[in-house]
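Left out: one protein chain. Kept in place: all the others.
After this line comes subunit A, so read on.
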Amino acid sequence: MPSSRTSDPLTFECETGNYHTFCPISCVAWLYQKIEDSFFLVVGTKTCGYFLQNALGVMIFAEPRYAMAELEEGDISAQLNDYQELKRLCLQIKKDRNPSVIVWIGTCTTEIIKMDLEGMAPRLEAEIGIPIVVARANGLDYAFTQGEDTVLAAMAHRCPNHNQSLKDTPTQDQAVKGLLSFLPLQGKEKESQQSQNSIQHPPLVLFGSLPSSVVSQLNLELKKQSIHVSGWLPAQRYTELPSLGEGVYVCGVNPFLSRTATTLMRRKKCKLISAPFPIGPDGTRAWIEKICSVFAIQPNGLEEREKQVWDGLKDYLDLVRGKSVFFMGDNLLEVSLARFLIRCGMIVYEIGIPYMDKRYQAAELALLQKTCQEMGVPIPRIVEKPDNYNQVQRMRELQPDLAITGMAHANPLEARGISTKWSVEFTFAQIHGFTNARDILELVTRPLRRNLSLEALGWAGLVKRDKLNA
């Protein structure tokens, strides 16, 4: 390895943007489950609906709290009144499900016909008495996980104001007490007051949608450093959105949340802690350390904790060490995952990524660079808006041991003898924090372990020779 290259600055390339990814409306799939009292209404066409029902498979049959407002020809040609139509559907949703919030997902079609969702929402909200949040998660502007970013950015505006909530506390508390007097609140209140008193740092709100068990795990890790997480965006329920405002510190847990970060800084006047993301034990440690350093807290026992996790991964590390990876790029987790895998001893040839926010990901990119230096491997090329066709050509040259790719390419690559892992699984699996480092490697090594068990059979290439170049 030419070790001189490890000190090179990061270079970014940009290709044609002809790549496969999920439409950002797919974020409803995990967000409706995360925000338990929400209803997601996707205002779009049959194409959007078809994508959702096929991509989400079985979930559709579990009475989902999402639906399509399917636009018909009359809507496109403005023969029907958008406002009246949406009102009709939202009233039906209110009647059937009575959610605490309706999220309208704007799509390509609403963009092109310039349907004024942001303008209509406040009027309709006042009329039907349910908050309506508008997020434009369309394929014209965004890729896959960026859908969550648009929803959270829109939701940030609905978070109660931090300073105001302090002033209002007495009256609100009275009201809540009155409402919930049947619950054994007293004990809990005391407890929370106590913990409130012992906190030595400004309020910290984390943003990014994670399964509730991962939320508790990360809260717990920070608690061990005597850092109290005062809230999450999004919370388990819309009615529990955290207070935001001047003096509140925020920190992201996922690399695709740059709009949310911008909104929190510019509109809600929060302070952003720019840290690597808590993916992999190295990332988790760096994430916690960064938060500690901002609050001037001396991190305690993190080094041993990280080492312990690495020790626990030994069997998987033996499998991946020295193997090469190629990220085709479709969900924006690529840089963090690549950084973790390099630390695991893998060689990353290429990091394809739909969109690279160098400011929001600055700390993550710095950690990537540092990791490459420490592991003595060249810095991988980072390809923004990749071109899948070109990537497949490059892969034929490089013959990586593993391609992390979308499902459109997985089977054809497998048939050509290149092992693949579907990138979508990283979006849905639990990959954050110390506890879940093993789950990432579980995913990464699965094709490698499969190869081990089938190796002796000699069936790697399963397309006819004349089709190999196709």
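What we mean here is this: a residue touches a chain if its C-beta (ideal position, glycine included) is under 8 Å from a C-beta of that chain, and two chains touch if they have at least 3 such contacts; residues count from 1.
Here, contacts and distances are computed from a predicted model.
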{"item": "\"tRNA (adenine(58)-N(1))-methyltransferase non-catalytic subunit TRM6\", \"Light-independent protochlorophyllide reductase subunit B\", \"NADH dehydrogenase subunit 4L\" or \"Electron transfer flavoprotein subunit beta\" - which is the UniProt name of the missing chain", "value": "\"Light-independent protochlorophyllide reductase subunit B\""}
{"item": "Hidden-chain contact residue, picked from the options A:17, A:122, A:301 or A:322", "value": "A:17"}
{"item": "Absent-chain contact - pick from A:70, A:125 or A:384", "value": "A:70"}
{"item": "Interface with the undisplayed chain - residues on subunit A", "value": "17-24, 43, 45-47, 49-51, 53-55, 57, 60-61, 64, 67-73, 75-76, 80, 85-86, 88-89, 92-93, 108-109, 111-113, 138-144, 212-213, 216-217, 220, 309, 312, 389, 392, 406-412, 415, 434-435, 438, 462-463, 467, 470"}
